[in-house]
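Reviewing the structure listed below.
Only a single protein chain was left out; the remaining protein chains are all shown in position.
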Amino acid sequence: MERFDVELRKVTKRFGEVTAVRDVTLQIRSGEFFSLLGPSGCGKTTTLRMIAGFEIPTSGQILIGGQVQGHLPPHKRPVNTVFQHYALFPHMTVYQNVAFGLEMQKVDKAEIAARVGQALELVHLTGMENRKPKQLSGGQQQRVALARALVNRPKVLLLDEPLGALDLKLRKNMQIELKNLQAEVGITFIYVTHDQEEALTMSDRIAVMNRGRVLQVGSPEVIYEQPENRFVADFIGETNFVTGVLQRAGLPVEIEVAGQLVQAGWLAEGVRTGETAVLSIRPEKIHLLPGSANGEAHQFGTAVSGQVERTIYLGTDTRYLIRLDAETRLVVRMQNTQVGHSHFAIGDTVWACWNPAHARVLSAEE
Amino acid sequence: MTAVTKPTTTILPESRASRQERIKTQLATLGLTGYGILAYLFLYLPIIILVIFSFNDSRSTAQWAGFSTAWYVEMMQDNQIIISLWNSLFVAIVSTAISTVLGTLAAMAMERYRFRGRLVMDAILYLPIIIPDIAMAIMLLLFFNISGIGFNTWRIELAGLRLSVPYSVIIGHVAFNISFVAVVVRARLAHMDRTLEEAASDLYANAWHTFWRVTLPMLMPGIIGGALLAFTLSLDDFVITFFTAGPGFNTLPVRVFGMIKKGVTPKINAVSSLMLAGSLALVLISIFLRRGDDRGGIEIV
Partner (left out) sequence: MQAIIRRSPAIRAWILLAPAVAWLFIFFLAPLVIVLIYSFLERGTYGGVVWQPTLENYRRVFDALYFNTFTRSVYIAVATTVICLILGFPMAYFIATRPQKIRNSLLLALMIPFWTNFLIRTYAWLTLLRTNTGLINVTLLSLGIIDEPLPLFGNDFAIILGLVYGWLPDMVLPVYAALERLDRSLLEAAQDLYAGRWQVFRRVIWPLSLPGVVAGSMLVFIPSLGAFVTPAILGGGKSLMIGNIISNQFLAAHDWPFGSALSMLMMVFMLVATLIYFRAVNREGGAGL
């Protein structure tokens, strides 16, 4: 049987009238880099805070290392947290900050010194022991916060948007560093972020949350390529949503959009034939062919015809806005790699074609 | 997709440790709330009891003998009390007016200009706030005695009463109130957006116009706050008035002190309740004026 470091079982958290987290069940594997991804207010931080013990679930249960946590306070849980704004103690030096957790656990002085040294080395801050947090840059403060948590060798490390306060370039560097660090120490990371790109690059698995619910859990590839509902498809990456009427529920799924029948490779549960549904397809999965290339277009599997309404040149690729009918548009993204590859001008009639495996029909509701 | 095993959702029983922690947390919360309630009772109970016994139908301030407003009637008929009430109001109004003008001007100088001697002025402005009132009182007493100024009285007719107010009392009240007004107005100035003044001068307003049309209106909450504080402090002051008044002049607190020295009766409770009501009214006014302006009271402290 698989070992889980952290388990949430039907966890709900209400603050007065507001339900912040609704019936969340999650299983986080040992040594995994697990992200909670969602817009602000989706309940991801509350979920993390419940694991840490800062909040107690209204109902449901949290297990860490197989132990039910219940009302155990944070200082009796085998997890440590890296806070959003680091929460470094302003009246203590870097050394005192990092040593704090060990002191509280009554580790003896010599061992504290050794472990703090190691931890600071791990985050490349050797020599900064006697500085106060205020004398450090944002990136350095971030590393102190990491060292302060890791020095305790927790089972699980909880990170609450730890890179949110850093500028873009530093953030990119720290993403890589964090990922390497995790591989090095082998500790389970639970990482809260609203940045989908960050989640995609760093995580082993992602749970996408919205309005207190977990909408989908899976590897970055699964989340991106096989979104199961409109919110996930929309929140991660860019997607075309085209409303239509479902014509066939079996494979290949068939849906009528803008008066044309197209095919898709997956159908969300609960959508029935004759009902309104949404076709979801990523812009880079669509290929454009000239309106004259009739036969070629249908070799792709499925195709719709339309007019080029607008083109935007983006260097590595070009974005086309294709008008299917008065209300319906498709965004298409074509790479500019192939030499002599046809470019289209505004007003051109084109075929937009794709492999049905890349298109998904989702419920019209969110 | 491959079949995914459905995650377990069985709820396990609460552990012993968790139950202990839950009870501990509940006790701590209960303890803190209980303490908070007790602390506020400690602050308010004596005042509430004081007010209750002002309505007592007996001379006692400890044994309840029924409801009566007799002490209030007696208070209203006591000419000494009425005169000291008007004395208090007169001193407070005059000293507030003077100290508000002087304090506001000083605040603007201190907050808007950098000049030599500013730090020394800062210290001199703060000193009257820090120094205990007894020290300030005897300093003034000595000063007025030696210089011979101040014990002359200002004779006026107010509400059909002849008041004669020693200048010394007003001078003393202004001396401590300037600093309080300056502190409050400075706090307001420090948080005022200077760009508005710059915008005004950019829009062809000269310094004078800028002051009247922009600075002063924006500063008004601070000035009013300072004036209210000065008014309250002046009304409440006992020590400095007591020492600088010379014989025969009473403000309400001085009168109350004299009454207490002679003996405790519910009449004092009645006067006290009246003064409490006055203070409460002033607090409410200041809160009302401060609405939407979140800085204030605490800064004074």
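Letters A and B mark the chains as written, and numbering starts fresh at 1 in each.
The rule we apply is simple: a contact is a pair of C-beta atoms (placed from the backbone, for glycine too) under 8 Å apart; a residue touches a chain by one contact, two chains touch by 3 or more.
None of these values were measured; they are calculated from a predicted model.
Only one of A:13, A:44, A:71 or A:148 touches the chain withheld from this view, namely A:148. Annotation: of B:165, B:200 or B:239, B:239 touches the absent chain (contact as defined above). Within the complete assembly, B:174 is the residue of B:75, B:174 or B:189 that touches the hidden chain.
Along chain A, the points of touch with the absent chain fall at residues 52-54, 73-75, 79-81, 83-85, 87-91, 100-101, 104-105, 132, 148-149, 152. Although one chain is not shown, part of chain B still touches it, namely residues 28, 32-33, 35-36, 39-40, 42-44, 46-47, 49-50, 53, 60-63, 101-103, 105-106, 108-110, 112-116, 118, 121, 124-125, 127-128, 130-136, 138-143, 146, 171-172, 174-175, 178, 182, 207, 232, 235-236, 238-239, 243, 253, 256-257, 260, 264, 268-269, 272, 275-276, 279-280, 282-283, 287, 297-298, 301.
Following the convention adopted for this analysis, only the chains that are shown with their structure count from here on.
Chain centres here are Cα averages; for chain A and chain B they lie 56 Å apart. Chain contact summary for the complex, chain B toward chain A: residues 1, 7-15, 17-19, 21-22, 25. Taken together, the chain A residues at the contact with chain B in this complex read 7, 9-10, 25-27, 60-61, 63, 67-73, 76, 226.
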